[in-house]
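Here the structure is laid out as structure tokens; the discussion comes afterwards.
All protein chains but one are shown in place.
Just so it is clear, A and B label the chains in written order, and each chain counts residues from 1 on its own.
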Amino acid sequence: MSDAYGGKVREIKRIEKKTGEFVLGFEDFVQRLGEKPTRNEVEELVPFSGAIFGLIESASPLNLREEKIWGYLSGIAAERSSEPLNLAAGNFAGAEMNCGVIVLKARAGMKTPPDHVGERMRGGRIVLEVGAGYYLGQEMEGGGIAAPSCKDYAFRNMKGGWGVVKGDSGNYVGVGNSGGNILVKGRSGLRCGWLMHSGKIRVNGNAGEYLGLMMSGGNISIGGMAGSKAGWRMKGGRIVAKGYGPEVGAEKVGGKIFRRTSD
Amino acid sequence: MEERSSEEHLIEIWERARGNWHRPPLPRPRIGAPENGEFPFQNYHIEVGKDDIEKGALYIENIFDHLIAHYIFCPRSLETAANLALAALKGLEKPKPTRAREMVNLFSDIVVDTFRLERSEEDEENVFLGWKHFAKRGDLSSLDEVILGFLGRYWDLDLPSSNRPESEKLLEVFGWGISDRSKWPRQCQQMARILEPLEPGVLGQGEIPSQEGLGGSANVAPLLGLASDLEPDEYRDCLRVLGIDGNLKRWYRDQSYNIVILPSRNLRESWYPAGLIKWRFTDPPSELDVPYSLSLAPKLIPGVTTYRREHECCEMMAGSEKVPDLLVVLDSSGSMGGHDRGTKTHAATLAAFKASQFAHSQGAEIAAISFSDRLVFQGWTRDLGAVEDILVQHLGSRTHIPGEEILKFAKSRKDCLILCITDTHIQNLYREWDKIEEASRLGQFVLFCIDEANKNRQVEDALKSLGAVYYINRPEDLISLVVDTTEQAYRAGRPIHRQD
Partner (left out) sequence: MSALDKIDELVESLEELRLHVGQNDLRIGDRGANSQLYFTIANACVRNRVALLYGGMGANKTTLVNLLGCAFTGQDFDHVENLMVTGHPEQTEEKIVGFIDPRQWSCTSASLASSGNEPIEVLWTPWARSQWKVINEINRFPSGKQNLFLELLQKRKVSYAGKTLELGDTCYFATMNPDFSSTYPLDEALLDRISVSVPATQPDFLASLALAKRERDVWELADLLPRLSKDEFESLPDLVDQVPLDSQTELAIITLLRDFTLCERAPSYDKTQLSGSAKPSRGLCAECHYFNNPEVCCWQVDEGLSDRARQDLRLYTKAIAYLFRLSDEPKIEVLRVVAPYILWHRVTPNRTLLERPPYYGAKRLEYVRDLVEKSINRTLNERGEMNVTFARAIDGEISPEKAIEELSEYDDPIARLDYIRALERML
């Protein structure tokens, strides 16, 4: 055989090559996961070395599945990092995070703000330097999120933790909440605190129509004026505002609505 | 005279280099200026610049070794080059064809020289010589320096180092080795991502080499895997990286090569004389084999010493038979979706392409009508390209089936096969009914309706009287149905059965 190759084959390899699972970047990583991977499944496959940061940086998620995986990875990376993790904002950032700090910066070429940031997080902190999109902090159980603004459904089904929106929020803030504290320093949109069970919502500015719609518990405090139909079909809880639009407390069956007489 | 001796010298070095690689059948190089990335149409050959010749025999041999390795290892084929081009485009944030081409060239240069270096010590020396020579250039950009620095560390050779983080990242990419072709696209993509921010330099220039390019067939070689996975624009961009013009026709044609229609073998029975059996009185006298019978006995005693030939049957080639001509009537209205992957237009056009190609290969003439509320058509022809030009039209707007035109075509070719592909939103069906009915009597009419959910029961019953009607739920089912129909129609000219 050696004669056949006339000395053109080395007996000892000139360059050693890596072995094991070929994971060069995010694309290879996602191929190893199923159709709907859970956070635990992602965590099992994540390398323990600093390669996880390379995975997150190299990612360009193409679809919902890849966005979720990226989100899980960002949370896992934040947990493993001793310092705040600076990331370009992406959908599902910090999803199911337990601890650590993520700072989300603007992503080059980003056309829409990131959605589902901090979804189901259990601890840690997420600080957004860009406005958030839809479903900010959805179903979160702990930890905290601070954002300059957000779109609809912020802190939906929140169970614990805290959220701060430094500017205006969209509609449906805190819908279905059963815990947690929400502060909106600007205005909030329609149906703030809709179906709320417990927890606290404070809006420094005005609130839109149907404030506390069908709420059964918790506290809503509005620094400015509440729109029409505030406390509509309310079953429990407490609403305080500087003033109200027409039909306040219509069809209310429980809870209390107060008008603030001093700031 | 001087140039002639340079050419001879060049050939001598070339043959030596070719011998290093066990004499692959590559054409001899010529002296000239390599084109800048665009595909050379006239001369499919390897070119060596005049400047390079002046650098000495060893240098030239090194270049030839490098070039030969491109043609026998990486990228070797146009398909591999196209996969690398696609990977490079994916890795770039701003996917420009020229930049992607540079990345593919860079990647294949690294792979090829690593391959050479790993082969033997002698090859390692040549590789080192080439890169050492390159490192002395004064016009290196940051990208060139990063590559040099990376290669020095990767190969553990004394090349100028680079402190840039990109060198380190490239080590991660190529740390997996270069011999596994399945990893190449990802490695190329990652490399493009890493190197994109750096300014291009000397490395990576020129066209992407491939066997098909040398052989002159790069313009027609289909890239099947890519065509089916990419949108038309993406496919065109990928081809542009390779220096090839791509258009919608090519996109469809390349996909159609993956669809197989099995032609029936035209065979007929043939009887031939085989062994010998007894001839008896009851057998025709003409069958008696007298010479043979006499060779066995001096007297002919019927039934005892008389023999005849048995005949056996076997299959024989039948020769060409008349095949039906094909008229393709394709709906290109707005409701069909346009030329994007997964739309009704895509499935219908691909099916029409395949049916036309097959009919053409069987010797049929083809005509095509593309219609919406206006129409374009191609008359009976053997020019497949002209037919394809019609099939890729997308006219948009509403759906008015052109009964008059269909009838005209059917009248000029009796018994032609009429494949009509549409969705069911035909707005003038009843006005054109008589003409379509007459056309269906003259030819074999087959209607494919992509939109089973919206089919109208009464329309369905009426349409059955025209010929075979197929309702299709999913556009991808259309292709297999058209294939079956075409196979059946060209199987010994048997007609398509009408549905009862």
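Definition applied: a residue touches a chain if its C-beta (ideal position, glycine included) is under 8 Å from a C-beta of that chain, and two chains touch if they have at least 3 such contacts.
Here the structure is a predicted model, which means the values were calculated and not measured.
Which residue among B:202, B:277 or B:316 touches the omitted chain?
Hidden-chain contact among the options goes to B:316.
Tell me where the left-out chain touches chain A, residue by residue.
Residues of chain A in contact with the hidden chain: 1-6, 8-11, 13, 19.
Need a quick check: the contact residues on chain B for the chain that isn't drawn.
21-25, 72-73, 77, 79-80, 119, 179-182, 212, 215, 217, 220-222, 224-225, 257-258, 260, 262, 267, 270-274, 291-292, 294-298, 309, 312, 314-320, 361
FYI, only the chains that are shown with their structure count from here on.
Measuring centre to centre with CA averages, how many angstrom lie between chain A and chain B?
Going by mean C-alpha positions, chain A sits 47 Å from chain B.
Which residues of chain A touch chain B in their complex?
Residues 7-10, 13-15, 17-18, 22, 24-25, 27-28, 54, 58, 108-109 of chain A touch chain B in their complex.
In the complex of these two chains, what residues of chain B are touching chain A?
Per the touch definition, chain B meets chain A at residues 93, 114, 117-124, 154-155, 172-173, 175-177, 183, 186-187, 189-190, 193.
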